[in-house]
Structure formats: C-alpha cells, structure tokens
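Note that one protein chain is taken out, while the other chains of the complex remain in position.
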Amino acid sequence: MANENKANKQPLPTLSAADFAPVDINQHESEVIKRESLTAWRDTWERLRSNKIAMGGLVVLVLIVIGAIIGPLIAQWVHGYNYKSNDLSATNQPPSSLHWFGTDDLGRDMFVRTWMGARISLIIGLAAALIDLLIGVIYGGIMGYFGGRVDTIMNKFSEILYAIPYLLVTILLLVVLKPSLGTIILALTITGWINMSWIVRGEIMKLKNREYVLASRSMGAGTGRLLFRHLLPNASGPIIVTLTLSVPNAIFAESFLSFLGLGVQAPISSLGSMVENALTGWMFFPWRMLFPALLISIIMLAFNLLGDGLRDALDPSLKNK
Amino acid sequence: MKKKSWMMLLTLILVIGTVLAGCGSAKETATTDSGTKTEEGTKDTGTATEPAATDADLAADQTLHLNLSAEPPTLDPAQAQDSQSNTALRFMYEGLATINAEGQPAPGAAEKWDISEDGLKYTFHMREGATWSNGDPVTANDFVYAWQRVLSPETTPAPVYAYQLYYIKGAEDFNTGKTKDFASVGIKAVDEKTLEVELTNPTPYFLGLTSFYTYYPVHKASVEADQAWAADPAKMVTNGPFTLSSWTAGSELQWTKNDKYWDAANIKLTNVTASVVNSGATETASYQGGEIDYAGAPTGEIPTDQIQPLSQQLPDEFKLTDIASTYYYEFNTKAEPFNNAKIRKAFAMSIDRKSLIENVTKAGQTPAFGFVPTSIAGLNGEKFRQTYPDSGYFKEDAAEAKKLLEEGMKEAGYTTLPPITLLYNTSENHQKLALAVADMWEKNLGVTIQTKNEEWSVFLESRKTGNYQIARAGWTADYDDPMTFIDMFKTGGGNNTAFFSNAEYDKLIDAAYKGGNDPEKRMQDLAAAEKILIQDEMAIMPVYYYTQASLTKPYLKGVTTDFSGAINFNHAYLENH
Partner (left out) sequence: MARYITTKFLYTLLSLFILITATFFLMKAIPGDPFMSEKEVPAPIRARLEAQYGLDKPEIVQYVNYLGNILQGDLGISMKKLNQEVSHIIGQTFGVSLRLGLIAVVVSTIIGVALGLLAALYHRKMIDSVVMVLAVLGIAVPSFVLASLIQYLFGLKLHWFPITGLKDVLGYVLPVAALSAQPIAFIARLTRSSMLEVLHADYIKTAKAKGLKWPAILWKHVIRNGILPVVTYVGPMTANVITGSVVIERIFGIGGIGKVYVDSITNRDYTMIMGITLFYGIILMFARFVTDIVYVLVDPRIKLTSSKEG
C-alpha cells in the first residue's frame, strides 16, 4: 500500500488530444459474460484443483481407499492369505517376499490385515465424522443463531450429555445391541457431535452481528437463508478444520474402545486396535506397529491437507487472494 | 507453488521418520528371534535357597523397589480377596504359621502346635516375645478377635472370604446367622498364650491355611477405634516384619522395617517402595531402566509379546514358575450343542495344546489334560499330578475328534451344528488364545466359530447366568490340595458355571470332605472325581497349567514364591551392585 501511495505522487506525463482515439463499442458484446458462469460448488472445485497440496491429499486418500478395497484381495490372490486364518508356524515374521508386511503374533499376514484394518477404520472414521458434522452443524447453528434461552437450554443439554460417562453408555449399547460396526459408530457419535456443535455455535455467535448479516436480514432474508447462505459458509473454515479432525478422533476413539474391549470384535480389527495390540512389543516386532501406524498417519495427513485446501477453497472471504 | 510440493514431501518423510525411529533400534533384536525358537528360560520349581550373604556383600541402601499392577483395594486382612492385597499384607502381618522357603508350614506367630489324633483339634502355642508394632504382645485373644470379626454377621462390609474359615467347627452356621452364639464356634483362647481350634472335618491342609491372609490377626484396640483404620497408615498396628509408612492413593505405597518384629534381626530390607503402574510394557521398561528390582507376576505382568525376547536378552534374570492355576474352557453343559458329551470331547481333542503354548502363550506352560495343576501337593511329598498323571484322560487326535463329533451330532440329531460362539473376557492374551483355538476347531472339525469378547463384569454375569455356550475360564488354588479344584463342579455349587451335574461325582466329593483321616482313600476319591469330570464327561476343556514369568535383578536375593505363585519378599536382600 505504501508503494501505491508513492506511485500516485509521481508527475503525470503530458498528453495531447492526438493521443486518444475513439473505440468502437458494440453494445451487445459488452453485455456478454466472458468468464464461464460457475456454481458455488464448481467454483470451489476449480479452486481446490489448483491447490496441488490438497489434490495430493485427495489422491493419497483415493489410493488408500482403493488399497482398502483391493489390498486384501491381492494378497489372497497371490498367496492365498485371508485376514483371520492363523499360521502358528510363522508367528512374528519380519517382512519378506512371502509376507510383504510381515506376520503378527498369530502368524496372520500383516498386509491383508493392515488393509482390512484401513477398511474398518475408514468406515468408522468417515461415518462417525459425517454424523457428527450433520448433527453438530444443525444443533450448533440453532444454538448460535437463536441465542438467548434456546441457546442456554440446548447448551446445557449438550453439556449434560458430554458429562455422562461415555463408557457406561458404550457398555450399555454393546449389551443391548449386538456388537457390530454400527453399534461402535453409534457409540462414537453419541457424544462425538458435541464438540462440533460448540465450534459452530461460537462461530455463528461471532458472525451473526456482522454487517453483511444485518444487511441481509434487513432486506428480509429468512432464518434458513441467513444460516445457510451467510453464516455457515462463513464459518466453514473452523467447521472443516474440526471435521478433518473428527475423522482421526473417531479412529483413535475406536482404538481406545478396543483397548477396553469395547471396540470391533476380533478377528476383525481396525488400524487403531492393531497398533494397540502391537504396542507392548513394538521394540521387538516393529513391523507389527509400523505399517498400521504409518497408514493411520498417512490417512490423517491426507485428511488434513485436503481439509486445509477445502477450507481455502470454500471460504468466500479468501476468494481471489 | 513449487515450495508447496516439497512441503508435502517433507511431511511424509517426517511421518515415516517418526514411526521408523523405533525400527532401527529394534532390528538387532529382531534378527536373533527370526529363525530359531529356543526354549525360554529355565523353569523353577518355586522355591529358592541361596547361601546367605555376608554383611559385606550387602548394598548400603536396603530399599526394595517394586511395582504393583493394581492398587490393593484394601489392607484389612478380613476384607482382602486378591493377589495385590496378598503381597501388600504379607509385609505387614504374620499368621500362626508361615510358609517357608521349602513351601512347608513353619512357625510364625505361633511357636509350635499340637494336632489331635483325629485331626480335628489344633492347639497353637503363641510365640514368646511376638509383639505388635506398637509393642503390645500378640496373644491368642487377638486371633480369636480377628477370626470372630471375619465371621461375624455384624462386620461391615461383610467379609467375602469368611468362607475360607468354614473349616472351623460352627463357623459357617455363625457366619450365615444360623447360630448367634460365638461360643458354638470352635475357636477358643485357653489363655493369653494358647489357642484352641476345632474343625468340622479333618483337614490335612489346615496348617497351610493359617498362613493365609484371612487368618491374620488384627489389633483390637486400633480396629475398634476407627472404622477406616485400614486406609490410614498412621492408624494401622500390625505384627509383620514391615509397617506401612505411607500410601498415596493410586500412586505409591511404602513400608519400613518393623523393629518390634520378633525376627527383626533376620530382616535385611529397611524399606520397600511399591509404585502402582498397570501397564506391563511400562513395568518392563521401568525394570530395564533400573527403577524397580522385580517385574512380572504375581505383582505385575510381562506382556506376552515381550516374554520370548526378554528371556533371551536377560536369561539370568528371567524366570518361569509353575503356579497352582489352570486355564480351561468351560462348556455350558445345559446349552446346545455342548449338552452332548461326545461333542464336548471332540472339541477338547481337536486342539494342539503344545503348539498353542509354543506359539501363542509362549510362557512355557504345561499342556493340561486334567484339572488339578502340577504344583498342587499330593501325599508323601509327591505332587498330586505325579501320583495321578493326567495323560490317560484323553488324547489330542483330530481324526478321532472328527469322528466323535459326527457320532455326537447323530446322537443329538443335528445335521449341521448350531452356530457356536466362544466367549472370553477382554484381554489381549485371552483374545489371542481364543482366536487360535477357534482357528484350530475350524480347521480340524470343519465347524464355524464366532469369537466374542465381553467386558469383565458383563462376562461374569454371562457365565453365571449360563448365557454362553463355551467360555474362557481360569481357576487358582485357595489352598495346597486338589480339593480346591475338584469340588468346584458339585451339583449346584456356586462356582459351577458349567452347570455340570453327576451323582457319582458328588458322592466322591462328599466322601473326600469327610475322609481326612484316610488320606490315601481321600486322594483316590478326588482322582476318581477328576476322571469323571474330564475323561467321562469333559465338562471342561483343560488348556494349560499356568506359569508366571518374572524378572529379578541379579543383586536381589532371597525372594520366594509358594505353590500358588504368591510371592514373599520378607527375607529378601540387595547385594552390592
């Protein structure tokens, strides 16, 4: 800005009328929009696509999803391994051409199990995060937007839910319902959405008195329009950051549940429960921890990079910057 | 834009780097493990006799550092029920008898005792000069008071282990409220120095029982002064070699030597410190880092994954001890399809116990084909299992098992077996074994097995209510006699969660209860009962007899363990190191 000021102070060159020539103006042509009209999502996608890091994250995620789908099939096809069959003559083998990721304490092939684990973890993480997002945004949006007594009561309700010992809820759920992936996801989302709702509430409270919101409101915009056209898109930054963290949180929370015996039922395992299982002996059998831990880390990394890119792409206030 | 692509690369490298950090250091140990499978450690029979150290060898600081994997829930002998409390209480109390390094009852608070001809009456003569930590003499009345307190229906909370005293005449009736008068119970202080105990049946292992914590004396004045005496080190008056000096909830317990203890001259440790860490991996790290002098069972745990590598890395410190516990799978004999004996037998015969032990549990356990473990005493100095080997009960034979299964299915009228779920309580070790066993059944019998784990309390509830088909189970001896295992499956017994019922078996157990004066016959009855339980009926499927794995620093000497694996540090000492 300082430079611009300086530039203004430079003396203007002298010009004569001969320096100017009339331009043909085609009235019709000037009304034509040169730039292709883009929908909001298309616009976001275009901007996301130009962000190489975010695209890198997306590509890695797609690769992992493909791996989770076909990885176990490859090993089954090449060597005939499956995720549950033991081979007690080959326990704790380091990686080799026979077992690409080594074997675990029951001689099961780690390559198959790692990709199966990725499959389970991704399902759990994504499902839990999406449910958290849905409930959290609606609940938090309402709290933040309406404020006052609605906010106080809803806020207190979420606090109570948050304070109820979540292990008790999980144990009860597992006793009442059959232990399954759905039950685990349900257990994770019962309190998982609360954090999201608090973030959204905070953002909405901050944004709702902004000038453009007031302007829109004074022009007769309804609650829905205000929330979905103005408030939530402007709050998308923190929401997306929180969302990208809900996935790892759900994945870690599941591994904590398996650690207490409340997670997925063996012989099925998640990446988290595999790392947890390998933890006591990782200094002796590092490959049992390395591959699942690495995959968790890469998944987290990819989600975060993608999340950052999405945030930049979605945030209207950062447009063209 | 270029800058950003290397950033992603850098991030990836860092992630990989962090995780690989563990890899480099581990490679060396991994290679030693990859090819050969060596027999781990040397098995120890449980007793250790070392030449006494001369004072010159002793370290200047005689502070023993231990870890307990759980905080003792109580330090009131009447209320204790678990091995952590046992370890802690053993520092602080002494019963009438103690168990010596050879595993035999030896004089403790009682100097000597007489046993009547019929084996029903015990007269204990109290030790001259035995005192409480405040200087009061330990008298016969202290034992009467302590035992009455265990049995009295008035005691709050009701001592669960009161039934450990039911051998005493009239004790059960008094405890359950059938009689109100304590005079009807066979416990009597003839005078300050003489205690008379009458039993219901001749009980060959009664002397051993008097060393058990439920039989410890308590100091009447301090117990009556404060309901919460056992939670406060300042209020505990005890009669053992050490006194509790501090207790930080959830973190640490400390004991110091009790100079008033009658044998204080032979106690070399001056202080004992026990941390409370419930992670096996942390405990072994703490041990290797020199923070504690002893790691592993019974005070803590060595993770299964570390047993084999540690036994090779620290062969002189690593030890496996046979203990009186059996790991078995319990059939619900009232639930399909295990209400058929042939099907039960087929399952028991179709696993490879040796392979499970070598490759899964890895702690040198003994394959079990019976119920009574190897370390339980029999007669004439022999172990019960030596006199009555378990090898004849059944054999592992997959082909034979398959045939039996088909016969059993025909008997029960199945064309296909109903779905089978193997239930276990949450624990990495139980999970591993359950998966391995289920896999063997699937391969050898061609059946489909679901495995299911449940949180501990839910699991117990499932077993007690019979809401299972086959479940993991374990049993640890209460006393050094086969009865502690074999009477479990009496019809309607509280611990009979297999819901097993056999008239012949019940008759043999009843005979053995009363048969204390004919030890030979009694042992034969017990062995015959075990044969019915396993060979004929296969109400349970034995898997292995437990061992416990431990690490002892080479400079820590004089540590002993008894038949059940309970540990005694009272006469331990630290050499210069």
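Per-chain residue numbering starts at 1, and chain names A and B are given in the order in which the chains are listed.
One rule holds for everything that comes next: contacts are C-beta pairs under 8 Å (C-beta built on N, C-alpha and C of every residue); 3 or more make two chains touch, one makes a residue touch a chain.
For clarity, every value in this text was computed on a predicted model and none was experimentally measured.
Asker: Consider the whole complex, including the chain that is not shown, and state which of A:45, A:77 or A:162 touches that chain.
Answerer: A:162
Asker: Out of A:16, A:97 or A:209, point to the residue that touches the absent chain in the complete complex.
Answerer: A:209
Asker: Given that one chain is not shown, which residue among B:162, B:324 or B:483 touches it?
Answerer: The missing chain is touched by B:162.
Asker: Using the definition of touch stated at the top, determine which of B:104, B:123, B:288 or B:501 touches the missing chain.
Answerer: Hidden-chain contact among the options goes to B:288.
Asker: Could I get the residues of subunit A that touch the absent chain, sorted low to high?
Answerer: Residue positions of subunit A that touch the missing chain: 1, 147-149, 151-153, 155-156, 159-160, 162-165, 167-169, 171-172, 175, 195, 198-199, 202-203, 205-206, 209, 237-238, 241, 245, 248, 252, 255-256, 259-260, 272, 275-276, 279, 282-283, 289, 293, 296-298, 300-301, 304-305, 308, 311, 315, 317-318, 321.
Asker: List the subunit B residues touching the unshown chain?
Answerer: 3-4, 7, 10-11, 14-15, 18-19, 21-22, 25, 67, 71, 73-74, 76, 79, 81, 153, 156-160, 162-163, 175-177, 227-231, 248-252, 275-279, 281-283, 285-286, 288-289, 291, 455-458, 460-462, 464, 474, 494-495
Following the convention adopted for this analysis, only the chains that are shown with their structure count from here on.
Asker: Calculate how many whole Å lie between the centre of subunit A and the centre of subunit B, each centre taken as the average of the chain's C-alpha atoms.
Answerer: 48
Asker: What does subunit B use to touch subunit A in their complex?
Answerer: Residues in contact with subunit A: 1, 4-5, 7-8, 11-12, 15-16, 18-20, 22-23, 25-27, 29-30, 33-34, 280-281, 303-306, 309, 355-356, 358-360, 425-428, 431-432, 434-436, 439, 451-455, 458.
Asker: Using the touch definition up top, name the residues of subunit A that touch subunit B in the complex.
Answerer: 52-53, 56-57, 84-86, 88-89, 91-94, 105-107, 171, 174-175, 179, 260-262, 265-267, 277-286, 289-290, 293-294, 297-298, 301, 305
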